[in-house]
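A protein chain is absent from this complex, but the other protein chains hold their places.
Order as written gives the chain letters A and B; numbering starts at 1 within each chain.
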Amino acid sequence: MALNPMDIYKLLPKTNCKKCGEATCMSFAFKLLNREKRLEDCKPLYEDKKYERQRKKLEEMLKPLEEATETGLIVNEDLCVGCGNCVVVCPVHVEKDPKGAAVGNGPTIDDPILRVEDGVVKVINMQACRRYGKNRVLCVVCRENCPTDAIRFLEG
Amino acid sequence: MIMICPGCSCLCDDITIKDGKIFNACRRGEEIFGRYKENRARAMVDGKEVDVDAAIGKAVEILKEAKNPAIYGLDTTVVEAQKLAVELAEKLNAYIDDNSSFCLGELVEAVLKKEMPTATLDDVRDNAYVIIYWGSNPFHSLPRHMSRYSYYPRGAKRPRGYDEDRYLVVVDVRKSETAVLAKKNAKFIQVDDDAELVDSFFKAMDGKAAKYAQDVGIILNEMKKADFNVIFGGLGLKYGLKDLKMFVELVKKLNEVAPVYFIPAGFHANMRGFNETLFEKTGYVNKYSFRDGSSDDSFAFTELLMNEKIDAALIVGTDPIYSLPHDVSAKLGKIKTIVVDPRMSFTARVADVVIPSAISGIEMSGTMVRSDGVRIKLEAIEEREVNDIHILKKIMEGL
Partner (left out) sequence: MRFSKFLKVEADIVVARYSLLMVETKSSVEPVIFLHPEFAKKSGVKEGDVVEVEANGRTVKLKAKLSENAPENGGIIPNGIFASYLTNFEGFKRFKANIEVAEGEPTDVEEIIKSFKS
């Protein structure tokens, strides 16, 4: 299930109290999704008993965030057959590993972003992903070429 | 350690085993490398454990007494063992057949007889533009086929990646995983009857109206843009078309429009090896009778079983109870069966004789033939003395 900021916002106190350091609950919702803020930063949610039910729902909803890598990538190994499509299509691999992943082989570089190990895809070096860091781009090429949704991103 | 994977007809040559981990192999390959010691066959005669020589001795006895023996399977063993099996069949005046008689044998034969132009998978990677998977879902049957050889890799003349430099066509009766991948610069044609699509291709080339004329028109136009297009045919093609000659004719006719190559997309690691081995010896790829000196549909192992034409079978590296329709495999109970297999397969569990063997490519070195006809040398991780070659030689000596 894809997470979107609106669904998160709906469960927040919506008081724009600014205790979290954000101007609005909506912008807090965005930062939660980008993992620049944590749910615990919303003090009222934890202090005021009337928000308890909402808080529990939010905790449940945000669980995938903890499983996801820093770029929001989630791998479900149960759905992966190790076809290697994601490894071969990754634009970073194509650039850095012209004799390996780019031409269809297993990566020959030491620090690929993704690699098939023991029959399923593993995240090795997320920092190299174009989705990582300040100048990130929301590249989805690996997900687009995974027909079983073994690879997903938080935003869907 | 770099290994070649004997898991399917892709024969991937970049499998790396390091620090107890298996790199680059798909799930199927991982299972072979990671679990090859599990469920191993034990030498048996009539359900009782014996030593290997006793099992081989009993096999010899059965084959000596048999009036109409058949040798069957052989698609997962190495060419060197396939050659011995053919010699053994000749010596026994026996029938010999493999899984290809109900898989892609006919299409491989057309390729070997040069009735359809073919190419290697390396050619495909470097040159192919339109790539058609017809009745094949490589995602499950040949998991790395698309990422190593066809749609996804950058090739010498296709450097810009799949979304610009390739055009994918998937033909299936259902929206398979491979069909899901047919997005941009691609087409998924869901057929109910494959013959209607073949017909549409013919008619579209003649400028006539047809059921799939629009889709086919687009594909033909794409083909004209390139000097290299390819069709991979799988079991869905074989069983979707009653008459495969029609398909062979189609490939010929397509070549009047643009260069189109055909490569079989069969599963078993060395099925093509068996086809080529028998073809070199007899001019036929499967279902051959040394007594009759010819090949015929009625000599297919499945037909021989159904019609009770054989009284003993030497089954090497295949599991008919697992893979053949029940009406056919149930007849195994009426004949003497000798199973040569590394695993305690379902058929091994009900066979008269079980001879445990080595896993080809892992415990026995040798040659296999990739789905495109390229011969590949496999080096074992650890050689096991009692392998298919050893067993077939011993049987030969015993006779």
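FYI, a residue touches a chain if its C-beta (ideal position, glycine included) is under 8 Å from a C-beta of that chain, and two chains touch if they have at least 3 such contacts.
None of the values given here were measured: they were computed from a predicted structure.
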{"item": "Identified contact with the non-displayed chain, of B:Ala156, B:Ala330, B:Val374 or B:Leu399", "value": "B:Ala330"}
{"item": "Contact partner of the left-out chain, one of B:Gly236, B:Gly273 or B:Gly361", "value": "B:Gly236"}
{"item": "Residue in contact with the excluded chain [from B:Ile17, B:Met344, B:Ile381 or B:Met396]", "value": "B:Met344"}
{"item": "Contact with the hidden chain (one of B:Lys18, B:Arg35, B:Lys48 or B:Lys114)", "value": "B:Arg35"}
{"item": "Where the missing chain touches subunit A, by residue", "value": "78-79, 81"}
{"item": "Contacts of subunit B with the absent chain, listed as residue ranges", "value": "7, 26-28, 31-32, 35, 38-39, 102, 137, 139-141, 143, 173-177, 179-180, 235-236, 239-240, 267, 302, 319, 321-330, 332-333, 343-346, 349-350"}
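One rule holds for everything that comes next: only the chains that are shown with their structure count from here on.
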{"item": "Distance between chain centroids, defined by C-alpha means - subunit A, subunit B (Å)", "value": "40"}
{"item": "Subunit A-touching residues of subunit B, taken from the complex the two chains share", "value": "14-16, 21-31, 34, 125, 139-140, 143-144, 146-149, 152-155, 161-162, 177-178, 180-181, 183"}
{"item": "Subunit A - residues contacting subunit B, complex", "value": "80-85, 87-89, 94, 98, 102-106, 115-120, 144-145, 147-148"}
